[in-house]
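Every protein chain but one is kept in place in this view of the complex.
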Amino acid sequence: MPTISGVTQQIFGRKPGRGLLLTGLAIILAFVILAVFAPWIAPYGPTERSVPSSLAASPQPPDRNHIMGTTELGYDVFSRIVWGTRIVLYVVAFSAILSMAIGVPLGLVSGFYGGKLDRILSMVMDSIYAFPGIVLALAVASVLGPSPTNAAISLSVVYVPTFFRMVRGQVLEVRESLYVEAAEALGYPNTHIMLYHVLPNVAPTILVVFGLAATDAILTEAGLAFFGLTVSYPSPDWGLDLRVGLRYLDQGAWWATLFPGIVITLLALGFALVGEGLGERYAIRTER
Amino acid sequence: MSLVHEVIVVSVLLSVRGLKKYFVQGGGILGGEKEIVRAVDGVSFDVKRGETLALVGESGCGKTTTGRLVLRLLEPDEGEIIFDGVDITHMSMKELRPFRRRMQMIYQDPYASLNPRKPIGEAIAEPLIVHGLAEKEEAKEQAMKMLERVGLTPAEDFYDRIPSQLSGGQRQRVVIARAMILKPEFVVADEPVSMIDVSMRASILELLKGFQEEYGLAMIFITHDLSVARLVADKIAVMYLGKIIEYGPVDKVLRDPRHPYTAALATAAPSITMRRRKRLDIKGEIADPRNLPSGCRFHPRCPYAREDCASREPELREMGDGRLAACHYPLEEGFLKRWLKG
Partner (left out) sequence: MESVVRLEDVSVHYYTFTGVVKAVDRVTLDIPRGEFVSFVGESGSGKSTLALALLRLVPPPGRIVSGRIVFNGMDLLSLPEQKMRELRGKSISMVFQDPMTSLDPVRKVGEQIADVYIEHGVTTDMEEALKLAREALEMVGIPGDRVNYYPHQLSGGQRQRVLIAAAVALKPSLLIADEPTTALDVIVQAKIMDLLEDLMKELKMSVILITHDIALAAERSDRIAVMYAGRVVEYGPVDAIIENPLHPYTRGLLESAPDLWGEKRIKGIPGNPPDLRNPPRGCPFHPRCPRRFDPCDKDEPEYVKVDDRIVSCHLYTR
């Protein structure tokens, strides 16, 4: 069993990729704190009219009470970003975990046993993989209908092949290693070898892919939100706010698009850094 | 059913007859000639309980492939492998499982043959649990004892370490411990000390010898190093291009070889006590196994080859002193002694 100190050593120890990993984790942690403590951090509710109704017809620029300005309906941009973190993290985490839960076992079995099953699975996964992610996600989400959970499911469809391909590739490599032959020589059954000797050795790859998929998922989620496929306005979601803000950009209301844009990029950067850091640490090359 | 139990002392534990393994290379989508590599090409030998047979030869001679074949880690193309009177040549993986307990492998590269993420104590305990010989606690206890036994003391300090936290010699001790915890009857040790630092080889060989005596282990010891073979083996089989070319008691073969190739190997090996010795030089390098020479496979390199060596393939035959050689014109008895005197 990995001990607590073992895990902290893994993350904080002086090893390659430490800087990237720590920065990435700090960014993600910051957003998690925003999401969890939203009621205390956000000065207003997400759909609370926070300015006098006389001013509510047009977006107001940042001032002392509204550090990121307000929207045309008088919503506080900063508060909406804080509340919106909940939706974004939910969709991203759900989709990354779901695609991992499906892609990893399939890749493991496919790479380990090979044969017909492997060929069929590879073909299916490759054809899904060939679609541009955002197009595929949009198509699936439109069929399923708008909701955060449906958005997460449609994102999973995009990332299952990513997990599958990377895990399968690694399994093929590990399968050739001497310690797997040694396990066979010791008379271990296949399932045992797969779970206790192959899986632990592809685990770092899975973490790296998790980082990459999550990064991509944030951007794609913003895309889905942009088209109203996660929540419906006025519920807060960064991608949706971006689109609504866009309408007022020509009136000079830059704050309603800039700040949602920044947080989307920042959170994506956080996951990307974690992925890169892990990749550097375990010397894993990723094909994208 | 008879009430009288007959005690049959079967001293031969492993018997290999006419073993062959061919690999096919090339012939892919891009075309290209299909080439057949005759890695092991008709090998026969017996190993008795408690006895060590050294398989020696240069790289590409088929010694490692032979070792993996007898353990059924590779599928043989021809021949039979009889283990303790049972033909295991064509058994399914499932049927083999009880036999896997009784035969083990020790690899050249201890680091590569250990799961890099598995604590070594667990790696040693694992065979007991998987084969249903012990519960977790009991297995751990036995693994602890095994760690002590192979000199990784104190065992509690070593149990949770992963392979990268050990030295090469210590890793090989782990590999040996893992193989020995099932109390096997037979082990294939493939160059077990060639990647170990010189100063630690003695202790590793000592360890193997200890287990051999305790369990009455039969052992195939694969090595390219004749001087190591001499230390550990009772019998020796010298391989060349997939065939055994000389076989017999180790001292006889190494001190008084009858095959010119054995003599060449023996005089080429660096030695501290015989620094200025006369070498028996042979031409060129080992032939391409995809394109074997006709007749005797060794004839293009042999300093004593005669015309018919290129057309007739020699069989392994009795030399009249309990040793076999595959040569039409074997060296005379006492050749090497006279050669070294000059």
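As written, the chains take the letters A and B, and residue 1 is the first residue of each chain.
Simple rule for what comes next: contacts are C-beta pairs under 8 Å (C-beta built on N, C-alpha and C of every residue); 3 or more make two chains touch, one makes a residue touch a chain.
Treat the numbers as computed from the prediction; the structure is a model and nothing was measured.
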Touching the absent chain when the full complex is considered, from B:G169, B:P192, B:G242 or B:P330: B:G169
Omitted-chain contact residue, chosen from B:M105, B:V188, B:L254 or B:C327: B:L254
Per the touch definition above, residue among B:L231, B:I244, B:C296 or B:L331 touching the missing chain: B:L231
Missing-chain contacts mapped onto subunit B: 58-59, 167-170, 197-203, 205-206, 224-228, 230-231, 254, 264-266, 268-275, 277, 279, 281-282, 284-286
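Note that in this section only the chains that are shown with their structure count from here on.
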Subunit A residues touching subunit B - in the complex, by the definition given at the top: 177-179, 181-189, 192, 196-197, 200-201, 203
Subunit A contact footprint on subunit B (complex, rising order): 71, 73, 96-97, 100-101, 104-105, 107, 109, 112-118, 126-127, 130-131, 175, 178-179, 182
